[in-house]
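The complex appears here without one of its protein chains, the remainder shown in place.
Then we have subunit A:
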Amino acid sequence: MQAGPMDEPPSILWGLDPIFSAFARLYIKDILQMTESVQVPGIYFYNNHPIYKVDVLGTVVYKRERDDFFCYGVDDGTGVINCLCWKSELFKDKDDGAGAAPGPSDPTVFDPVAELKKLKQAQQKRCRLEIGELIRVRGPVKTSRQQREITASVFYKVEDPLMAEQIQWMMDVPELYRECYDKTFQLQSDKQGESADSPLIKATNLIKDFIKQKSVSKFRTYDVLDLLEPLISRQPQAASADPEAAGPSGCQQVRQLLKEVLKVLQDEGVVYRRVKTQDEVYHVTERDKDLFIVVKDIIREDSKREKYSEKGCHVLHILSAVRQRHSFNVSKAALEIVLKSLVCNSDIVSSSDKHYTAF
């Protein structure tokens, strides 16, 4: 299924596609035909995969040289593309005289000047190509003056007298297409079934999202029970309709999952039970205005006292005061969420790692 320009996956998800970070070994024909992204120009799409850098091996069929760069036309048998190859500083340095070969060197002595000269010559040999020679180019694709070209980050001449490299490349690329490029990558976030997260993590995130989106300040278990149902029905049931099945029923599984989720949320301090009664009511910490007021008052009052005026109130002191005044069930984690929020709002100040004071 070819993706039209409107079907592009959102750019924030592109990093999830491993091909995006790799030098894609596409046929030059495909590189020339890739559609350019409407979201980010400079990124292209092949079969819904975002591509920005490629790797080609081909024959030089065109050459243009300037002081700073080479422009090689590369033909791999499926297409021809221009490759802009900047000359390195080492390459451009001409002060040694191109023709002078280094004299026989004493192997026991390391002569940096001679070695550098050899390096320069090796560099020149690998970067200056003639028409008919084999070149390897890797780099990002660019469209300039309506022409696609590759700006080489790496380029070099490939010595291939027996065509072994070219033959290997011709055999590898179709495999790469079959294994990677022609497989559509699912770039969907948050869809169930594809994710490797455990049901508990997924369930926890579901409840957290629900609390956030609906600005919930408190809830009962039955309010959120049905949110988790889709997660359970997705599990493959071996003998779903068998009344004698030893495993738990769907309903029990949901309840069990919710119990685990609520434990996690309480441990994290996201929710707490102000009063522990039969009626299971969970208060969302961040939305509990009463709790916020109590904590602020405690800190404000106690900061005035001589005992705490210098250093501020220790978090454990605040915790015991909150437990006495507000609810025994406020956990340290919940309190920390409240304190963090108050500090962000500049209602209180953190005077040290565990101390808080009011203005």
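We adopt the following convention: a contact is a pair of C-beta atoms (placed from the backbone, for glycine too) under 8 Å apart; a residue touches a chain by one contact, two chains touch by 3 or more; residues count from 1.
The rule is simple: contacts and distances are computed from a predicted model.
Participant: Under which of the names "CST complex subunit TEN1", "Sodium/hydrogen exchanger", "VPS33B late endosome and lysosome associated" or "Mic1 domain-containing protein" is the non-displayed chain listed in UniProt?
Facilitator: Going by UniProt, the chain not displayed is called "CST complex subunit TEN1".
Participant: Taking the full complex into account, find the residue in A:K29, A:K183, A:R220 or A:R325 that is in contact with the omitted chain.
Facilitator: A:K29
Participant: Considering the whole complex, which of A:L119, A:V154 or A:M170 touches the chain not shown?
Facilitator: A:M170
Participant: Using the document's definition of touch, tell me which of A:P41, A:G77 or A:P230 contacts the absent chain.
Facilitator: Of these options, the touching residue for the absent chain is A:G77.
Participant: For the chain not shown, which residue from A:I12, A:V38 or A:V61 touches it across the whole complex?
Facilitator: In the full complex, the listed residue that touches the missing chain is A:V61.
Participant: So that we can see where the missing chain sits, which residues of subunit A does it touch?
Facilitator: On the side of subunit A, residues 2, 28-29, 59, 61-62, 73, 75, 77-82, 131-132, 161-164, 167, 170-171, 173-174, 177-178, 182 touch the unshown chain.
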